[in-house]
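Every protein chain of the complex appears in place save one, which is left out.
By written order: A and B. Residues from 1 in each chain.
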Amino acid sequence: MSLAQKGRWITLVGLVLLAAVYVRALAFTPLERSQGPAQKIYYLHVPAAIWTETAMILIGLAGIFYLFLRDPRLDRFAEASAEVGTVFATIVLTTGPIWGKPIWGTWWTWDARLTSTLLLFFLYLGYLLLRGAVADPGLRARYAAVLGICGMCLVPFIHLSVFLFRTLHPQPIILKPGKPSLPDSMLVTWLLSFGVFTLLYVGFVVQRYALAQRREEQGEIRA
Amino acid sequence: MVAAYIVTAVILLAYAFSLYRRIGKDERGPGRVPGVSSDERSR
Partner (left out) sequence: MAELLAQAWTVARKDLVLEFRTRTALLSAVVFTALVLAVFEFGRDPTAVSALDLAPSILWVTFTFAAMLALNRAFQLELEHGTLEGLLVAPLHRVSLYWGKLLANLVFVGVVEAIGLPLFVLFFDVPVGPVLLPLVGVIALATAGFVTVGTLFSAMVIRTRFAELMLPVLLLPFLIPPLVLAVLATARLLAARPLSESAGYLRLLAAYDIVFLVVASLLFRHTVDQ
């Protein structure tokens, strides 16, 4: 089985399991006492946010190894992880406001998780733009590694500064951001969802990696 | 709130589909050198 096909299978399994998680989360997981149905967004929102961040950290790590080893496979992985990370960031940034509007009465709020993800989203955009703006593959890989490493180092500072910034603003009354301590059935749902998002990340990255590989090969043939 | 679930699903499916199409397009690929088949290599 080619790499792309393996990726497709993993993604397919992930999507099917996602449907199962949906059913479990919406129909079979109890409502949270104080927050009601709105709380259920955390089953999607939090795993997506975690992977948005992890994908960036992995890009940074790949960058470090690339600068030492100069292995193009590391750069290809970074390219893939960046695109997938952007997709997950989009999920966080769209589901946040959708759920926030009825609760807080406004589309956007400078909640810690949303703001951090917004900054990460700009990081991803910058990363993808940089990759698009450099023609030479070797130079592109090096520049991407530099930006990726800086991005990875930025992540903890984003968290800290956003957390400090957020405490200036009035706290949302109904919902407290952050993972509440969960009773068992909710915890299981959350863990399943996190597992599914992990699977989807892997499946997407494998496919995107295969795509990058294929493009390089075709480039060589044409040249 | 269910809207959020729908939007998430839409985004994931759209991306999965986009990958499917892009990889598929590369498999068929424009103007390849005759005698070199990427299909054989990938199978």
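Following the convention adopted for this analysis, a residue touches a chain if its C-beta (ideal position, glycine included) is under 8 Å from a C-beta of that chain, and two chains touch if they have at least 3 such contacts.
Predicted model only: the values in this text are computed from it and were never measured.
**Q** Just to confirm, in the complete assembly, which displayed chains does the hidden chain contact?
**A** A
**Q** Of the residues A:4, A:58, A:123 or A:205, I need the one that contacts the missing chain.
**A** A:123
**Q** Among A:147, A:192 or A:206, which residue is in touch with the absent chain?
**A** A:147
**Q** Spell out the interface residues on chain A facing the chain that's missing from view.
**A** Residue positions of chain A that touch the missing chain: 67, 119-120, 122-123, 125-126, 129-130, 133-135, 139, 142-143, 145-147, 149-151, 153-154, 157-158, 160-162, 164-165, 168.
One rule holds in what follows: only the chains that are shown with their structure count from here on.
**Q** If you average the Cα atoms of chain A and of chain B to get two centres, how far apart are those centres in Å?
**A** About 20 Å separates the centre of chain A from that of chain B.
**Q** Taking the complex as given, what residues does chain B use to touch chain A?
**A** 1-5, 7-9, 11-13, 15-16, 19-20, 22-23, 26-27, 29, 31-33, 36, 38, 42-43
**Q** Can you tell me which positions in chain A touch chain B when the two form their complex?
**A** Residues 2, 4-5, 7-8, 11, 15, 18, 22, 25-26, 37-38, 40-41, 44-45, 48, 84, 87, 90-91, 94-95, 98-99, 102, 200, 204, 207-208, 210-211, 214-215, 217-218, 221-222 of chain A touch chain B in their complex.
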